[in-house]
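Working notes for the structure below.
Missing here: one protein chain of the complex. Every other protein chain is in place.
Let's look at chain A:
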Amino acid sequence: MSTTETATETQGRIYDVAGQDWDELVKTVSESADERLVVNMGPQHPSTHGVLRLVLTLDGETVTEARTVIGYLHTGIEKNMEYRTWTQGVTFVTRMDYLAPIFNETAYCMGVEKLLGITDRIPDRAQAIRVLTMELTRISSHLVAIATYGLELGATTPMLFGFREREMVLDLMEYITGLRMNMAYVRPGGVSVDLPAGAVDKIGEFLKIMPGRIKEMRKLLDANPVYTRRTKDVAYLDLTGCMALGVTGPMLRAAGLPWDLRKSQPYCGYETYDFDVPTQNTCDVYGRYLVRMAEMEESLKIIEQALDRLSGPLKGGPVMIEDKKIGWPSQLALGPDGLGNSPDHIAHIMGSSMEALIHHFKLVTEGFRVPAGQAYASVESPRGELGAHVVSDGGTRPYRVHFRDPSFTNLQAVPATCEGGMVADVISAVASIDPVMGGVDR
């Protein structure tokens, strides 16, 4: 008995991606006379950003065909959400684009709030906290993008710089939300918990350190001859190409179009913040790098303004909608065993109010009902337009949630940016797209 048969008997049917048309491809290629080389890159490859698989056809060192294979990180998040309450959905979407979790949560919650018709009733303090955490996340996400750029091109210092700086942001996120990643912090109706005491000071310190660190990075890379030779005029994609392929985000802005949803279709009160949309006209990897650097500097400006508001006019305001039928009944508080329901709330529902206990129990186990219909909400994530198409049938669970993830769409630009170039430039092209496979495959 062969090994496959044994395996089939013990484990049931085995699915893999070997065989099928890949066998045919290899056969056809081996039969043809010309000297083509088909190189399989990934899914386990240090410079493919996770589990991206590239099938490159090479003629010498020139890439004649670049094909992208995805699906290795498909986890069925959208399907799973259909079996959980609307609020529980947040813990699922946060795991999609894991480098920018707050954006997933905000897009999803904005969609749910649109369906509920409560968009205008979200407290200002909650909106300011959303903006604050989103911009912090944008910085950490761009830092990883630039760090991995560097590493994949053979420079380890930008990687060390980038991850060191990102650590500061993750520490802040841990201080604010209790978790470094996958925080499930933004909830329909507001955010799960108010900023803890001392958060404003900590972010203030970060705002003092970060501009210097960005300057250091710029000093290292902006005019670095090795870096510019690997990035300038590489992976060219102009505005026409971006539009046709649906590419958004830094790639689009590096093609000269100042399209940023924070400016053009503001949400969460972005229209009240003062910031610029950086653009470049080079359409290449270097331009995308410059856009990301400038965006981090703009994010710092927004964080500063949000912080002023949170410690000034919005101090002490509510962070969850004051609608008892939607807002989470309890507030989180830090106890000796970590973050949990506040002792006051526990005392209230367990000691003094039967109705509050019933209310808490029903809202937590059953969830709230969302009127039937569909809505589309989008935010400007670090990678482009992140859209959530949210459909309700009137029940306590999402009927269908679809995420238009920018990484998924932008990855379609791989053939357009790589074909005709050198094989070494494939690395910088993919790095400049900055795909996060958790978002691509969902």
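Everything that follows uses one rule, which is that a contact is a pair of C-beta atoms (placed from the backbone, for glycine too) under 8 Å apart; a residue touches a chain by one contact, two chains touch by 3 or more; residues count from 1.
Definition applied: contacts and distances are computed from a predicted model.
*Asks:* Leaving aside the chains you can see, what is the UniProt protein name of the one that's missing? Options: "Iron ABC transporter permease", "Pyruvate dehydrogenase E1 component subunit alpha", "NADH-quinone oxidoreductase subunit C" or "Ring-1,2-phenylacetyl-CoA epoxidase subunit PaaB".
*Replies:* Cross-referencing UniProt, the chain left out corresponds to "NADH-quinone oxidoreductase subunit C".
*Asks:* Of A:E78, A:E135, A:E298 or A:D425, which sits in contact with the chain we cannot see?
*Replies:* From the options A:E78, A:E135, A:E298 or A:D425, the contact with the absent chain belongs to A:E78.
*Asks:* Touch as defined at the start, partner being the missing chain; which of A:S140, A:S330, A:T409 or A:S428 qualifies?
*Replies:* A:T409
*Asks:* Taking the full complex into account, find the residue in A:L257, A:V277, A:A333 or A:A356 that is in contact with the omitted chain.
*Replies:* Only one listed residue reaches the unshown chain, and that is A:L257.
*Asks:* Of A:M41, A:L115, A:L153 or A:L195, which residue touches the hidden chain?
*Replies:* Residue touching the absent chain, from the options given: A:L115.
*Asks:* Even though one chain is hidden, which residues of chain A still touch it in the full complex?
*Replies:* Interface with the chain not displayed, on the chain A side: 15-17, 20-21, 70-71, 74, 76, 78-80, 82-84, 114-115, 117, 243-248, 257, 259, 264-265, 365-367, 371-376, 378, 385, 387, 389, 391, 393-397, 399-400, 402, 404, 408-409, 411-412, 441-442.
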